[in-house]
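The other protein chains are all here in position, but one chain of the complex has been omitted.
Every chain is named by a letter (A and B) in the order it is written, and numbering of its residues begins at 1.
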Amino acid sequence: MATEPILELKEVHSSYGRIRALKGISFKVFPGEIVAMIGANGAGKSTTLMATCGIIPIDQGEIVYKGEKINGRAAETLPPLGLCQVPEGRRIFPRLSVAENLELGAFYRRDRASIDQDLEHVYDLFPILKERRKQQGGTLSGGEQQMLAIARALMTKPKVLLMDEPSLGLAPLFVQKIFDIIHDINENAGTTILLVEQNANLALQAAERGYVLETGKITMQDNADTLLNNPEIRKAYLGE
Amino acid sequence: MIQEFNKIWKPYVIGLVWLLGLLWPLLGIHPDGTLSFGRTMTVWLYIAGGSFVCMIVYVMNQSGALKGVSEPLSATWIRASSFSRTVPTWAWLMVLMIAALLLPVYTSRYTQDVAINVLIYICLGLGLNIVIGLAGMLDLGYIAFYGVGAYTYALLNTMYGMPFWACLPLAALFACIAGCIIGYPTLRMRGDYLAIVTLGFGEIVRIILNNWMSLTNGPNGILGIEAPSIYIPGFDAGLSFELFYLKKLHFLYYIALALAIFTVIAVWRLNFSRIGRAWESIREDETAAELMGVNTFLLKLLAYAMGAVFAGLAGAFFAARMRFASPESFTFLESAMVLCMVVLGGMGSIPGIILGVAALIVLPEVFREFELYRMLIFGATMVIMMLFRPAGIIPAKRVGTRSEEREG
Partner (left out) sequence: MDYFIQQLINGLTLGGLYALIALGYTMVYGVIQLINFAHGEFFAAGGYVGVILLSFFAGLGYMETHPLLCLGGAFVLTMGYCAFLAMAVEKVAYKPLRRQSRLAVLLSALGMSIFLSNGLMLTQGVFDKPYPSEFFTGGFEFGLVTISYMQIGIMVMTLTLLIGLNILVFKTRVGMAMRATAQDKTMSALVAIGSNRIISLTFAIGAGLAAAAGIMVGLYYGSVRYDMGFIPGIKAFAAAVLGGIGNITGAMLGGLIIGMVEIFGAGYISGQYKDVFAFIILIAVLYFKPTGIMGENIDDTRV
C-alpha cells in the first residue's frame, strides 16, 4: 500500500447555522483501501461526506485529494477528478429513465465508446436495470433504486467512491449483492472506498480499517478486525 | 487593499461590459438605418463613473482603509444612541408631537402638501406592514383596499350626500369586508402564489372600477366629492349650527395627522399584543405555529382585514382631499411603492416604516429634477436593499427571542 493518502481530511469544522456538525475531523484514506466510518444517527457521517464532496462548505480545516486542496472548490469539479459519492437515500433522478440516470453518471465523460462499454458492463452486473432501462427511476423498488444509484456511480469511473449507507432499508439479498460489488470494484478496478454505515457489523466486516464518529468528532480509529472485537464497540454499535 | 481589488475587478469589468452590450441596442440603433454610439457612451460613462466610485469605496471599506473615518463615526453614533436612550421615549414623542402640530403654522402650502402625503402613506405603510411585516404575507394588491375606501366615501357622498365623518367608519368597514372576501380564498396559498394572486385581485378591483360605468363612472372618475365638514356653533339668533367645510389645507393636515397617529398607536398596540405574538409566530414558522394550536387561517385573515381597514381610512381621506376619485390612482405601481417604503424602512418596525415613507416621499420632492428616474430608482432600491440589508434601514426588534440565541 502506498504511504501517501489519496484522500485526507485535516481538522475539518463545519456548521449548520449555529449548530456545529463537525468539530475537527481528521482522517486518511489510502489508495486501494476499503475504509469504514461508523457512528450513530446524527453523528455527522453524512455531513462529512457532503463536506468532502464540496456540497457543504467547511469553516476550518483542509480536505486534500491526491495531494491537492479541494475544499472551496465547486462540487461539480470533483467527479471528473475521480471523487464520487453515492449519497444517502439513493437519490436517483425520479422522473428520468433508468438509462438516463446511468447516462448522467457519465455526464462529464466524452469518450462515447468507453461509456457504451461501461453501460454494457453495468447492465451485466445488474440485469434488472437492463430490463427496466426505459422505466422512470421513481417507479423502481427500493432495492432496484439502490442498484441504480451504485450503477450510476460506477459510470462516473470513480477512483475514490464515498458510499453513504448503501444498505439502508434493503432486503438482505440486495445488501449481499451490493457488498459483493463493493469488493469487486475494489479488487478489480482498484477503487478506493470510504464506506459510511449505521450497520457497523457489515461495514467493519467489509473494510480493512475503520473510524468511529461521535457527535462530530472521531473518537476511535483502528483496523476493522480490532474494532469488531472491541467490547465498547460491540456494546455501542453491534448490539451486544 | 490590492488583494481586495483583485478579487472584485474582474466581475466588475465584466459587468460593465455586459451593461454596455445591453444598453447600446436600446440607445444606438436608429430607424433611419444609422448606428450611433454617442448617447450610449454618455449614459454608460455616467454609470461606469458612479459605480467605479462605489467600487473603490467598497474595496477600501473591505480592506479596512476607511477605518479612520468609520470608527470615529460609529463611536459617535454609539454615544449618541446611548445618550438618546437616557432621554425617556415620551420626551422624544412630545418633541415630535409638538413639531407635528406646529408644522402648518410655520411652513408653506407646498410643505404641508408633502407632509399630508407622508402622513397618508404612513397609514398605508403601517397597514401593509401588518400583513407583510407582522404576519409575513406578501400582498401585492394592497392598494385595492385604498381604492375601496376612497370609492366608498366618493359614492356615499355624491349619491347620498353623507358627510365625511359618517363615511369614515363605513369606508373602514367596506375595506374590511373586501379584505375578508379577497383573503378567504387566497390565504390558503403558499407565499409566492399568494403574492401573485393578491396582485391579480388588485388588478381585478381596478378593472372593475374602470369598467363599471354606471356605478363608478369608469375612467372619468367621480367628481365633486365634498371635503370633510363640521358644524360650527353660532350664537347670532339663539344657538344655531353652521355647516363649515374643512377645505383649507391645514385642516386637512390635522385630520391626516390624527389618522396617522391613530394608525401608529393601533399598530403599536397590536404588535405587542397576544395577536401580535401570534402573527409573529406565523411569520417565523407557520407549521410550528399551527402545531402549537394557533389558528393560522383566522389570524392571517385578521391581519389581512386589519391592514385593509387602515387602507380604507386612508382612502376615504384621499377622496375627501382630492375631491375626486379615479381608478388611475389605484394601480399596481402604487402598491409596489408602498411595498418599497415598507421594505426600505424595515419590515415590521414602526419607526423604520415611518422613515421609509418619509424618505421615499420627501427625497423625490427634493430631487425634483430627477422625477423621470423616480420609479427606476425605486426598483433598484428594492433590489439593493434585498442584496445588502434585507431587514431594512431600521430593522424590527423581535418581540420574542429564539432559544438558540439565548443559549448562545
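Operating definition for what follows: a contact is a pair of C-beta atoms (placed from the backbone, for glycine too) under 8 Å apart; a residue touches a chain by one contact, two chains touch by 3 or more.
Bear in mind that the values here come from a model prediction, so they are computed numbers and not experimental data.
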(message) Touch partners of the unshown chain, restricted to the chains that are shown, please.
(response) A, B
(request) Looking beyond the chains shown, say which of B:207, B:298 or B:363 touches the absent one. (result) B:207
(request) Using the touch definition up top, pick the residue from B:186, B:217, B:271 or B:349 that touches the left-out chain. (result) B:186
(message) One chain is left out of this view; which of B:8, B:292, B:363 or B:380 touches it in the full complex?
(response) B:380
(message) For a quick check of understanding: of B:21, B:38 or B:68, which residue touches the chain that isn't displayed?
(response) B:21
(message) Using the document's definition of touch, tell me which of A:45, A:132 or A:152 contacts the absent chain.
(response) A:152
(request) Could you please point out the chain A residues that touch the chain left off the display? (result) 50, 53-55, 74-80, 84-85, 87, 91-96, 100, 103-105, 107-108, 152, 156
(message) Please output the residues of chain B touching the missing chain, sorted low to high.
(response) 15, 18-19, 21-23, 25-27, 29-34, 132, 136, 138, 140, 185-186, 188-193, 195-197, 199-201, 203-204, 207-208, 211, 332-333, 336, 339-340, 343, 372-373, 375-376, 378-383, 385-387, 390
